[in-house]
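Heads up, one of the protein chains got dropped from this complex, but the rest are sitting where they should.
On to chain A.
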Amino acid sequence: MLQRERIPLQLIFLQAALVVAWCFTDVETGPGAGVSTQPNGDRFKIEGRAIVPGIKTQDWVSTARVLVEGEEYVGFLRTDGSFAVNDVPSGSYVVEVVTPTYRFEPVRVDITTKGKMRARLVNYIKTSEVIRQPYPLQIRASGPHSYFMKRETWGWTDFLMNPMKDVYSTKKMMLVMMMVLPLLIIVLLPKVVNTNDPEMRKEMEQSMNMLNPNPELPDVSELMTKLFSGSKGSSKAGSSSKGTRPAAKRR
């Protein structure tokens, strides 16, 4: 009886051992495969130099860092602007010099398992494209970072020279239009258009009616198109309404 029971028990043991072994191999393959990209801890050095034209190195090196692939490896700049990032395994990395003041272009550095280095332009879309860069790296600042927008200062000349600079000036322009347009219409229109012509007068009345606030009109843009087609004859009115159109739409 005892003997009989032992056999299945042994079988279960065997099975358990198998399962354990299977687990072990499974665990082994995971990290083992992961490590295989970094064979036996060969570590290399990425070297280069960062240059800010026209600025003494001691004025900016204390705020600068060299970041390799985010913050995975960090290097610091020597007082002459050169740098070396130690202890980097083989692979492909984006090397960046980071300062709060100056802008440096990132460079991709490929390191083979034997330690051969190659630098190329970073291209995130065509990742395999190779445009060689000098190695040891020569990274030249492309100027200071521009963090700020310019406050647009507004003068009468701006209005005359470059009225459609951005949304802001358009708004302001509208204000001015509000002042100037009626004046134009009142003063210039009677002189340009022959008011004695009955056909013209009818057309004018029509367009004036349209300008009146009317709840039936569904859309401003529609009104504009109507105004366009309606007042084709009077070139002046047409051109002046053109000015207000984009502004009104943006409201």
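Miscellaneous remarks
Keep this in mind: contacts are C-beta pairs under 8 Å (C-beta built on N, C-alpha and C of every residue); 3 or more make two chains touch, one makes a residue touch a chain; residues count from 1.
By our rule, contacts and distances are computed from a predicted model.
Going by its UniProt record, the hidden chain of the complex is named "ER membrane protein complex subunit 1" among "Exosome component 8", "Methyltransferase type 11 domain-containing protein", "ER membrane protein complex subunit 1" or "Autophagy-related protein 13".
Screening A:55, A:98, A:117 or A:189 against the full complex identifies A:98 as the residue touching the chain left out. In the full complex, chain A touches the hidden chain at residues 26, 30-31, 33-34, 37, 43, 45, 57-58, 61-63, 65, 67, 69-71, 73-74, 76-79, 83-84, 86-87, 92, 96, 98, 100-101, 103, 106, 122, 124-125, 127, 145-149, 151, 154, 166-168, 172, 175-176, 178-179, 183.
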